[in-house]
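Only a single protein chain was left out; the remaining protein chains are all shown in position.
The block that comes next holds chain A.
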Amino acid sequence: MAVCLVPGLAMFMLFKLYPTIQVFYKSFYLWTGIGDKPKFIGFKNFVDMFRDDAFLLSLRNTGFLMVIVPVFTLLIALVNASILTRTKLKERGLYRTLFFFPSILSFVVIAILWSFIYHPTLGFLNSGLELTGLGQYAMPWLGDSRTVLWALAVTMIWQAAGYYMVIYMAGIDGISPDLYEAASIDGATPMKQFIHITIPMLWEIIRITIIFSINGVLSISFVIVTIMTAGGPDRHSEVVMTYLYQQAFTNSNFGYAMAIGVFVFAFSVLLSLISNKLTERGSY
């Protein structure tokens, strides 16, 4: 029966392991990614990265999204999940479907949808502000370097919150009702129950979702940024993935792009480890 594992293993090696090794290998080369012979240049690509302002800016933007998006996504998901499960709402099923809906939409559709919501003159957001007499706060959200990252973050939070909410709801359903019953007999408010029962009991799930969510930002941000802002204005919403793509495919700088890829890989592994360490039971 172990033979049955062979095809899967072979394919994993061919389509996952081998390309990954190639990424690491090519990051030490000067290569256009087209027809030339790769030239070995050691760590030069990695050194260059830290002298490249555009890369550093994109790294900062990615870092911003990696902090803001998971924190708000998970917080909103947790609160919503708790409200929907604990209050025994009649429309629970409906809300669950509604909140989950963005997760089954394609990222491209979401990006186009939100670029119309943020449209400076026709957009739902600015029209709404004007309608409610808050017209002076209307602004080109995606065109201003002060607001663009927040605007993108909101889109990404909207997209992901429902997904994590469903995960948390399943988790909360698994918590023994006895705990809540005992707590409420002892006079614990719903808020106290949330903090002292729901969160500790879900802790292992929360740990995993933090890592999922941080790494999700990396991949989702590529589509969202490409469609909604193209990295603009003036690279203020450039993220590492879009920059990597530009270097590889529009600047024919494949080796450098692979070095960025390796850095991002190391960065996200490190981030996951740190998050794992910080959220260990003992330190809670």
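Throughout what follows, a residue touches a chain if its C-beta (ideal position, glycine included) is under 8 Å from a C-beta of that chain, and two chains touch if they have at least 3 such contacts; residues count from 1.
Here is the rule we use: contacts and distances are computed from a predicted model.
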Handout entry: Undisplayed chain, where the name is taken from the UniProt record, one of "Lipoprotein", "Acetolactate synthase", "3-isopropylmalate dehydratase large subunit" or "Glutathione transport system permease protein GsiD"
Key = "Lipoprotein"
Practice task
Identify the residue among A:M11, A:L75, A:I195 or A:I208 that touches the chain left out of the display.
Solution key: A:M11
Fill in the blank from the handout: Filtering A:P70, A:G231 or A:G261 for touch with the omitted chain leaves A:G231
Exercise for the section: Based on the whole complex, identify which of A:Q159, A:T198, A:S213 or A:N253 touches the chain you can't see. Expected result: A:N253
Completion exercise
Absent-chain interface residues of chain A come out as 1, 3-4, 6-8, 10-11, 30, 32-36, 41, 48, 52, 54-55, 115, 118-121, 140-145, 229-235, 246-247, 249-253, 255-256
